[in-house]
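Just one protein chain is left out here, and the rest sit where they should.
== subunit A ==
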Amino acid sequence: MKKYFKTSGLAVLAAAAFLTACDPEIDAPEISKGDADFTRYVAIGNSLTAGFGDGGLYRESQLNSFPNILAGQFKLAGGGEFTQPLFSEDQKNGSGYLKLTGFTAGGSPIITRIPADAERPNTPALPGGKALTKYTDPVNNLGVPGMSVKGSATPLFGAINPYFERLLEPNEVGTKSYQQVIGESNPTFFTCWLGNIDVLTYATSGGVASPANPFSGITDQPTFNAVYNSMITNLVKNGAKGVVATIPNVTLIPFFTTVTVPLVRAAANNAPLYITTDTGVREADSNDLILLTTQAAIGRPDNVGGNTIPHGFHPANALTDAEVLDKAEVGEIKDATIAFNNIIISAANANNLAIFDVNAFFQSIQPVDGKAVLVVNTVNYTPAFISGNLFSLDGVHLTPRGYALVANEFIKVINTKYNAKIPTVNVNAYNAVLFP
């Protein structure tokens, strides 16, 4: 009997070994860098490159920046280390960020700000915000929230923008421009997604440029053209290859498309809505874009000359110019976006660089008949605020999942242009909007 058990035990072991040996296997696809060299990858850009999301830059959002995701994949094809100016674990909330904490009875999201913990004490605030903890070691991710093509050319910007200031040595602040930083970055491969801010600051301010802030209007095209082209020339001077990305139009992002005139009117018994434009007060129509941040102010019972008038619903208490991007301003921005994108694309073509046309990409994923066009592993992705999985709580920047999808689009463009075989990432490994 004992012997029987022993033999059967061995048989079971042998069977187990046989079964494991015969596990189904699928050959792993080949990985190659093609004609590109990822030894030193440098990312140039603004908040979208820095990993900004949920209205802030914080450690987790930085870790999920698209350049960091890309660098992880580049490493599979000989890519080198990729350093980011991370906020430390102790200051992981960075600049502070937005969190979804609930929904109102009407179903509107309740969004709360987590306070910053990386502000520098005893340091005067910069024009662009409070100074943040320095990170002056060399970095590969040069993404600077708020960095525009126009701002990149002037050394003054380091004394204005806290995200740029934190990357500079004290003696460089106000004396070294972003373009100089780029010039010293010596990439073998780069991504450059710059230019959004040259229209976006104006757009998110409802088309109101501040006379005190020379960077708050739409950048003029000759300046954009000159700076952008000299930047690309500078980047490729040592034979670097790279990808440039275009600017998505503002009508494609939820900050401008969530609170629509028809929706607001429908919620107010179809009462007419009034807005302030450069040419005076008029009734709003569906081509005027109300900013996401204006939502709370609509219908606010203001006292106007002794009468209570809900904000926006009477010419005497129209939505302000800064609360709405009226259709004329939408047109200005559209024109500028087209012009800038043309400059970006010709600069890329002139230097034989890959192009990720983000504008076309976002255009292609607009839902058709209310149905999502971009479906990845059964998950729908649309530009809808909160429910669309792509955009974070600020309505402008992406969720980690959104950045992973963008990283994958970069990879596809790189693979095509440089005959590379870089695998894309599993986007389901990244978070979308987190619900309470």
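Methods note: a residue touches a chain if its C-beta (ideal position, glycine included) is under 8 Å from a C-beta of that chain, and two chains touch if they have at least 3 such contacts; residues count from 1.
As a working rule, contacts and distances are computed from a predicted model.
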Listed names "ABC transporter permease subunit", "Sulfide:quinone oxidoreductase", "Outer membrane protein transport protein" or "Nitric oxide reductase F protein", matching UniProt entry of the absent chain: "Outer membrane protein transport protein"
Of A:154, A:277 or A:424, the residue in touch with the unshown chain: A:424
Residue of A:57, A:126, A:344 or A:433 in touch with the missing chain, whole complex considered: A:433
Residues belonging to subunit A that touch the chain removed from view: 19, 22-26, 28-29, 31, 100, 102-103, 377-379, 389, 408, 411-412, 415, 421-426, 428-429, 431-436
